[in-house]
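Only one protein chain is missing from this complex, and each of the others stays in its spot.
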């Protein structure tokens, strides 16, 4: 095991600053920033930054919780309790490492696979599953978590984040409005408009692209020629490229990116290289388009195993792991319970959810609906 | 006057190749490629490339014709003969230099201000004015000129060009499908989707961005943070940046870019720096948003004057200029005549222009229209 | 048109102004009353928009609140959504009707649905102003009438103003509304003048207005065709027919109460709009009025709209646009039905 700082080097203001992690794009790309190798060894850069034990434990716990939730949700879907589930398996470090590097009040616009990030922000399992059980379109109130509803129309949320950040600027706040999207979504016009608009207006948005190598069956080489961070640099964003299965590196990189944005130096982008270990969704059949070898390669880069190795090499107390194991069991129970207890939606209520002000047509249709329901109940 | 090759250096296959004009983007941008200074002096690079007298004469004539047409069209608009006119004044070199560097069979998708390019391709003055007189939406048949209809919804044509080029590839042709768009249009999602799609698929499209510094009243610094050629490089396009008021440089740069595309090395982009000397259109009032100083600066960079100085320094025969002057007079007469002779459209005919196959609703409506017209003529 | 039914009662604060200036006054007033109101769009700043509707607002309220945007409609609406989520009340300008389509997803899937998706937790007070319709001799894509698309989209309100007074009052109400509003401005009427009471209360967003009462037939119009409808009613009066005119003002929701009342009274109705007849708002009005008033209708509700063709070149637009003659021809057809009401 190489050099370990505990507490971390970057926590001390007297130490010389560590090297910047920003990726100035040049034609020879030197690869994503990595602090920990797949085998759990610190890289030179990782060693220079050092490991904050408390942070590492937090990130590991976050990831373990996310993986457990993901696993339970999958089982619930197979049992017919959920209509659909999109696994975040494999992407835990990319999400947890990035969202933990923000201030809790930084408003986050997720895509639809950010379950790990959602859990960190406090969204409850029941709230998280509601949409996939088909009882609502969005299970939580975004305000208290500073975590927006999932967006299923790809890339649209990047513009919402940009507008929200414009508002933050108008309000004189120093938020880092953060938005997640995928390698596939990056091909949408909206995402590129958001890059351009935020760069031109110097809007404080932090873009986090989880490049999980696939958009359903479409690999990234069909999706783009140059990596997304290079593209973003072309728009004038500050850009970072990180091993997204390395939670510590993702944390440090996002921290640096967020600081740039918070200082008002403009928008930034982090491209996190990761992998979607499961199919696109529980409806997908990935065997039609990708090989077991792919999977094995990325299995060897598992974000949890990697950080576990680091923690063990730091002589983390056994109780940390055993307590976490118990917590995960409780979480699993909670996930299953919360899912089954989700109340079914009531169509009648939806008539009040579409407009704020009274709406004669909706009122008339609700009346007709009620009459119809009454009629049916009489006929029964 | 500095060194002049006549015939040009690059015309001879035995000479060593001149330096590449490609712009590999780095954080320090060395500015657009220039062959001729605003004062008409050859730059070092210009001298190295040399001047092809015949080419220079062709380009100058092309530009002079375009400016004259533009001028006449403006007058016609002021007289009420055209509903609207969008001047290309100031952008003649960017258009003529680029379109002349293509093979005449390379299909071109213009935006809506490419009158100079249109004239080069043989579109007649009457065909060019038809749309602005309000007698049709498109005055010419694109096929024979390999020059598509104007596109008024900004940026949409970049995708049409990309699809056309996909078809060219499928057909095994070696066309360089070329598309023009502006600095403003570059902010549209469609344009960025076209960059990405063509780069990912290695599609033979040549993008030509005429950066004329304005999109109606919006200056480029509101539009984007980084220049369009830098952005395109980020997508993985081969990119060029040229002084678009320098016809010779624009020609050489476009030639190199087109060769790359034709060799199947992927899409390329030329950003030509130029200036919209007039208002956005005859309805615009540029005094609301820009200064006389701006105008004066760019007046001094006039593309015609610049090439005229080169031609005169090459001892171009006086008859060249005098014959051209006569030609321009004839053109002016032709423009005025063609405009006034454009036949008014007939609504009845439009009923056959929307669908190829018979369409009962359109047929019924045409019948109703005819009955109504008959009724009105009886009542009169 | 002094004393016309479109003119509001005159008060101390009444001024004669064009429809365009009335909109400018409405925006100014809204910005003064609520500093969360921001404007964004292409060329809305120094230029004041291509129709000068935002004239002087950037000068008076600053670049932070009157935002010249990059040229990207999807981003204009998408960012307005973000601004609204942050507590602002954005008013977007779309430069011309034909350029709203790049923003279509942001409007119909995002703006319209976000409140319902959130279970009623979020609201998006966004106004999208669109100069609409033909008649100004414009080139293609500058004369579209696309209200049907938005009217069919649950979650939006669609407003159409026809005169300076309504323009002022409806725009203020649209900005105050917590629902997203598509706000249509009849571009060929921007220069029409009328009396505007600057102190009048904001108008209701779900009421049509009966501009003229009649007993034989009702014309239903909105935006640019209200003027045409009034002229046709005048002409019909000369022929001895009493024809009423309803200005919809709100296209979604429709004010069915007013429409049914008029249909009951006159037994005959003609709807006129610039959009294609096929699937135009006239279809909905005809279907709904017929459903509500079947027994009292003496003729089918007839429609006058555009033909099922893309908007034609300027030189034939006068033949394409519903005009007084076509309207009168259709009124004749409606009146020529002999049948009595079934009641």
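The chains carry the letters A, B and C, assigned in the order they are written, with residues numbered from 1 in each.
One rule holds for everything that comes next: a residue touches a chain if its C-beta (ideal position, glycine included) is under 8 Å from a C-beta of that chain, and two chains touch if they have at least 3 such contacts.
On a predicted model such as this, the values are computed, not experimentally measured, just so you know.
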From B:160, B:276 or B:301, residue that would touch the chain that is not displayed: B:160
Touch criterion as defined above, residue of B:45, B:138 or B:314 at the omitted chain: B:138
Contacting the left-out chain in the complete assembly, out of C:13, C:64 or C:287: C:287
Contact set of chain B toward the excluded chain (per top definition): 136-138, 141-143, 148-149, 153, 156, 158-168, 170-171, 189-190, 193-194, 196-197, 200-201, 350, 352-362, 364
Those residues of chain A which, in the complete complex, touch the missing chain: 83-84, 131-137, 152-154, 184-185, 187-190, 215-218, 222-224, 283, 285, 288-289, 344-347, 350-351, 353-354, 359, 361-362, 365-366, 369, 372, 375-376
Residues belonging to chain C that touch the chain removed from view: 74, 98, 101-102, 104-105, 108-109, 112-113, 116-117, 140-141, 148-149, 151-152, 154-155, 252-253, 275-276, 278-284, 286-288, 290-291, 294-295, 299-303, 307-310, 337, 339, 342
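Heads up, the rule we're going with is that only the chains that are shown with their structure count from here on.
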Reference chain C; chain at largest CA-centroid distance: A
Centroid spacing, where centroids are CA-atom means, of chain B and chain C in whole angstrom: 38
Cα-centroid distance, chain A relative to chain C, in whole angstrom: 42
Residues within chain B bordering two or more other chains: 186-190, 222-224
Set of chain C residues in contact with two or more other chains: 69-70, 72, 74-75, 102
